[in-house]
Structure formats: structure tokens, C-alpha cells
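All protein chains but one are shown at their positions in the complex.
Up next is subunit A:
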Amino acid sequence: MPTADAETTAVTTKKPLYEASTQFKHWRYSPESLADVRSKLNEAAVAVIRQTFEAYEPGSSANVLFLNAGEEHLLVTFYVTRITQLCGHFRFPEEVEATAATYLKRFYLKNTVMDWHPKNVMWDIQFQERLTALFLATKTTNNPISLEAYTHNIPNTNPSDVLDLEFLVAQSLGFEFSVWHAHRALWGIWLDIQALDGVPTDFAKTQTSLYDTALNYVRASRLTDAEFIYTPSQIALAAFSLAAPEIAQQWLKSKQAVSESNPSSPTQIPPGILGSLEFIKGLIVNAGQPPETEAVREVDRRLRLCKNPEKVVGSKAYLARKAEQEKKAEEKRNRKAMEVEKAAAEGVDPFGDELERPKISLVDYDDDDDDD
């Protein structure tokens, strides 16, 4: 944590900004801890869903083949590829696509794919989550599009399909909307390279294919766990190195020279970058591709049998849960009504001692925040 007190007028030592970001603080894992998060999430989800099955039909969970963490992960990777399709459809900028992909991947570190929120049978699995993550990303990257235009372009959707999950997605992200992307870091490297000694002035023009190739590696990295483990600049460098290893080396050398002569340089090369570079390259090459259709189909088929019944509209469990919620709300309304009546009888303003009551209701005053 950078302490505010350390900020000085003459700004001398600056911690790299990235290290103060929520991404650095809350969304970085080791490969082991990532696997651990996923398996714990999966175990907990299976336990809850098994219980739900049992509660409504004893014995019904015995033959269900729940998904394991690896299978959930396979589906999430598949969903990320579908984000790309949606973005292509809307011609959204790279930033939107990258952000939506990150949101979706973060979302499934907090939610299981077995909690299904479908409302329309036309959709494939987890479509609503994707729609919401992408819509949120258009807003957080400052590329807003009206909800009407958004849903208008996607068959069989209506605004509530997108909005119903907005809070759940935002909560799952911890309301941390800002994402540091490897494609931006790549652009920085690309600009740096053009300024390297001995690089011809028309380099950017003649060698755009190098940049495009590297960008495609960055895109491939979005299908991997790289962003949870490495910094955006490490990923960008690995991608560039896959496209043009020698130039990447040259860039790295120039950066190291800068860091040595100026240890507090903001573009300092993090220690250990070389080791991780090979690892990231391996990750991109091996894992940076869409999962096999057959494998997805197989897991998807099983998902349909083991999804949380409480979330399946119309199922017994769903109806039971709804009824329970209704009952609670009803009780609360009654309680409130009684309070208001009682207060009125006593001549007390039930809204408390506010000086003036709002003319337009900006917030839901009925929403007392302390219950469930």
C-alpha cells in the first residue's frame, strides 16, 4: 500500500503505478493459488447444489455427475471466445473486449458456472453473464452504448436480461472496474522500439505485421491465466518476443541500461522477468487457443444436468426459493406498514428527523439496509 504521506512535493521515488492498482493488490495469483481458488469454489458449489437437489428430491443427487474445477475452467475459456464474437458483432474497440474478457474471468473466480441464470431457452449457457459483463465493460471503458441499442442487436434479449445481473457482476468484481491490459503495454513497447538506436525511421510503417502478430499473441493470452499471474508488461513482452525475439531482446537490453543508470526509473524492469518470459511464451503457445468444440459440448451436456436447480426458472427448487423470498418480503411490508401506522398514531414522522423530505425520490427509501 502506498501511503499518502509518502507523497512529497518534489516527487522523488515513485512506486510503479501498477503496483498501487486494485489489479495488482487483489487479482494476482500464483498458479497454485489460482488452482486452489478454483477447486475450493467448485467443491463449495457442488456441496450446495447437491444439498439443493437432496432437499427437494432426496436421493436425486446420487447420479449427478457434477463438473470439476477443470471442466468449469474449460467452459469459462469457451465463454471468453464468445465475448470476442459479440464484440466483433458490435465492432467494439479492443479495450472493451479485453475488459469484458477480464471481467468474465474474474467473475468465475467468485461464481460457479453451475449457477445458471438463463431466462430464455434460445440462449446457450451463461449467455446472460456474458451479456452483462460486456455491457458493463462498455461503460467502464467509457464507450457507452444505450441498452436499447445493445439488446436490439442481439436476438431474443431484452434489457432486463442484461440489467438483472449487473449488480452480481459488479459485486463479483469487488466494484473494481479498472483493468491494466497487456495490449496497452504492447503499444508502449512498440513505441519504444521505434525509438531504439539503429531502428529505421519507417519501421512502424514497414513492420506493422510484427505488431499485428504480437497483438494476436496478446489476444491469445486472454484465453490463458497469464493476466492472473503476470504483469501486463511481462505478457506484452512475451507476446512481442514470440513475434520478433531479437527486437524484443534489444528492447529489454535498452530498458535494463536505463534501469541501471537510474534505479528509480518508472520503467524499471522487474527482477526475474527473463525466467517468466519463457514461461509466458509457453503458456500463450500451449493454452492460448479456444477449447476443442467436442470437449465443450461434452461438458456443456453434463452442465445441463447438474446446474443449480434453484436458478432454473420453473423448476421445483426455483419456485420454492421464490416463494420463500416472497414470504419474507411480505412480512417486511407488513412490519413496515404497522410501524408507519403506529408512528402516525403517535404523531411521529416515520421518516425520522430529516429536515425536509425529498421532492423526487432519488433513492428507494423503503430500502432499509439492514435486512437480509
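Please note the rule applied: a contact is a pair of C-beta atoms (placed from the backbone, for glycine too) under 8 Å apart; a residue touches a chain by one contact, two chains touch by 3 or more; residues count from 1.
Note that contacts and distances are computed from a predicted model.
According to its UniProt record, the chain left out of view corresponds to "[RNA-polymerase]-subunit kinase" among "E2 ubiquitin-conjugating enzyme", "Anaphase-promoting complex subunit 11", "[RNA-polymerase]-subunit kinase" or "tRNA (guanine-N(7)-)-methyltransferase".
From the set A:S33, A:Q51, A:Q171 or A:Q194, the residue in touch with the chain omitted from the display is A:Q171, counting the whole complex.
Among A:Y79, A:F135 or A:Y211, only A:F135 touches the chain left out of the display. Taking the whole complex into account, subunit A touches the unshown chain at residues 1-2, 4-5, 7-11, 14, 17, 20-22, 44, 110-111, 115, 135-136, 139-140, 142, 144, 146-148, 159, 162-163, 166-168, 170-172, 175-178, 184, 352-354, 358, 361-364, 367, 369-370, 372.
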